[in-house]
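For this depiction, one protein chain was excluded, whereas all remaining protein chains were kept in their positions.
To keep things simple, chains are lettered A, B and C as they appear, and every chain counts its residues starting from 1.
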Amino acid sequence: MAVVDKQILGRTLMVKLSGELDLVTAESARLAIDGDLDEFSRVRNLVFDLTDVKFIDSSGLGMLLGRYKKINDRGGRMLAFGVQPVVQRVLEMAGMTKIMGIASSLDEALAHC
Amino acid sequence: MAVVDKQILGRTLMVKLSGELDLVTAESARLAIDGDLDEFSRVRNLVFDLTDVKFIDSSGLGMLLGRYKKINDRGGRMLAFGVQPVVQRVLEMAGMTKIMGIASSLDEALAHC
Amino acid sequence: MDVSTQLNTVKIEFPSRPENVAFARTAVAMFAAQMEFTLDDIDEIKVATSEAVSNAVIHGYKDQIGIVTVTVTLHSSHLEVVVKDEGVGIADIRQAMEPAFTTDPVQRMGLGLVFIREYMDEVDIHSEVGRGTELVMRKSPRTVGVEPAE
Partner (left out) sequence: MDVSTQLNTVKIEFPSRPENVAFARTAVAMFAAQMEFTLDDIDEIKVATSEAVSNAVIHGYKDQIGIVTVTVTLHSSHLEVVVKDEGVGIADIRQAMEPAFTTDPVQRMGLGLVFIREYMDEVDIHSEVGRGTELVMRKSPRTVGVEPAE
C-alpha cells in the first residue's frame, strides 16, 4: 500500500505516502484519497508527506494531477513536503511543481492551506 | 570487493569483509588474504570481521574453510566476530562453527588468538 | 541470445501484470549498476523502464494478459534496454511521441514517452498494429573526463 497514514485537520486532508509510486500503488492511493474526499465534503486542501517516497513515474504523477483537479474544483490548495531529490526532478520535468506547492515541512505546508 | 579492510596486529591478520560472499567475492577475498599470508610468514592467526556480511553461500564457506586449513597448518587459530544471524545459520549448518571460533567482538576474538 | 561477444546481457520474460512493473524496473536498475552509471543515471533508467513496461501492460495488452520481454545488454560504451510486447501495436508512432498525447485521456497524462526520451540518450520504437511494439532505449554513462584519452 502506498498510503501509510491519513489524517484530517480542519479542512485539510494529510496523506503520507511510502515506497514507489507507480501504476499499482498510484491506483491504491487514488482509491484511498478519493474515498476520503467523497466522504468528507468539508475537506478543501490536500497535503502530501512524500518523505518516504523514493520513486515516482508518470502513473504516480497522474494520480497527483487527478487529485489536484478535484482539490482545485473545491477551491482548495494542494501541497507536498519531504520531497526527495529524485522525486523533485520528475515533478519539475512534468511542470507539477507549478501547480502543487512544495513545502519544506508539514507546518510550512499547513501555513499555506 | 569483499575485503574492505586488512590489518596485521602482531601475529594476527584481521580482515573485514563486506556485502555478499559468493563465488565472485569469495575468490577476490581468497586472493587478498592468501597474498598477505604468503608475504607475512609471521602471521599465525586470522580474525574475520563479518559485521557487514549479509549473505554467504557454499562458495563463501569454501573460502573460509580453505583459509582455516592454511592457518591450522601454521598452528594458529581462526575466529570471526560480528556474525549476522543469516550468516550464522549457514556456518552452523556446514559445521564451520566447530572449527572457526565465533566471538562477540574484536577484543574477544583477539583474546583467543 | 548472443553470448559470442564479451557483453553481458539478461532477458526477462513475464506476464503483463501490473505488479511486474516494479519487478522489471528494479531488475533492470540492478543489472545496469554493473556499468559506471551515477545514482541519478540509475534512477533515470528506472523511470524509463517503468514507463516502457507500464505502456506494454496498459496499452499493449489492455485488459488481456500477454508476455512482456525486457532485454538489458551492456555494450562497451552504452546500456541498451529493449521492452517488447505482442499487443495491439501503435498506429501512429509520431503522434504517440507527442507530449500529452494519450489514447486514454481519462487515466493517463501522455507523458510516458516524454519521460523516456528525456531520461535516455536514444529511443527507437518499432511497432505494427495487431502485432506489437518494441521500444529500444540506449544510455551511456556520463563521461567524467578526469583522464584524457591516450
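Quick note on the criterion: contacts are C-beta pairs under 8 Å (C-beta built on N, C-alpha and C of every residue); 3 or more make two chains touch, one makes a residue touch a chain.
All of these numbers come straight from a predicted model, not from anything done at the bench.
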Give me the visible chains that the unshown chain touches, in label order.
B, C
Selected residue (touches chain absent from view) among B:D5, B:D38 or B:D57:
B:D57
Any idea which of C:E13, C:D40 or C:D104 touches the chain not displayed?
C:E13
Thinking of the whole complex, not just what is shown, which of B:V3, B:L37 or B:A94 touches the missing chain?
B:A94
What residues on chain C make contact with the chain left out of this view?
1, 3, 8-15, 17, 19-20, 23, 26-27, 30-31, 34, 65-67
Footprint left on chain B by the chain that the document does not show:
20, 22-24, 27, 55, 57-59, 61-62, 65, 86, 90, 93-94
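Rule of thumb we're sticking to: only the chains that are shown with their structure count from here on.
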With centres defined as the mean C-alpha position, give me the chain A-chain B separation in Å.
49
Indicate the whole-number Å distance between the mean C-alpha point of chain A and the mean C-alpha point of chain C.
27
From the mean C-alpha coordinate of chain B to that of chain C, what's the distance rounded to whole Å?
42
Shared-contact residues (touching 2 or more other chains) in chain B:
none
